[in-house]
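Every protein chain but one is kept in place in this view of the complex.
On to chain A.
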């Protein structure tokens, strides 16, 4: 089948998509956007998180056909040209990136959190990111990064 959707503001088309293909596979292997990661492909790790019409979803659990005519935003679409989103900049600065395999999903999830809750408390950050596994950092620097990004976006840092 053919799937047509918008990704990061651009039209994307994928041909010969198999029935069982996930949005994650289409992004990674068919439209040249491998930024979303494939750590489990079973909805358990959050590394594949993308926005689907403004809602963060695990793209490994979304069938490719479901995104027809819809809007997807991936980690590749968070920055404004060369200008990193504060969440991205803070992840680097706070040391929240080690191997970085969890990072794309965490960035999208954290970005969505701050959109909806501009001043999250620590328990709120933890709850919002509880579906995103990271094996490297022990999460402390991720908390630092999200706190700081929220403050920057709120204009208080």
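FYI, a contact is a pair of C-beta atoms (placed from the backbone, for glycine too) under 8 Å apart; a residue touches a chain by one contact, two chains touch by 3 or more; residues count from 1.
Criterion: contacts and distances are computed from a predicted model.
Asks: Match the chain absent from this complex view to the correct UniProt protein name in "Lactate utilization protein C", "Putative spermidine/putrescine transport system permease protein", "Xanthine dehydrogenase subunit D" or "Tryptophan synthase beta chain".
Replies: Checked against "Lactate utilization protein C", "Putative spermidine/putrescine transport system permease protein", "Xanthine dehydrogenase subunit D" or "Tryptophan synthase beta chain": the hidden chain maps to "Xanthine dehydrogenase subunit D".
Asks: Just checking the interface: what residues of chain A touch the absent partner chain?
Replies: So the residues of chain A touching the missing chain come out as 18, 20-21, 28-29, 32-42, 44-45, 47, 74-76, 78-79, 84, 88-89, 91-95, 97-104, 107, 123, 125-127, 129-143.
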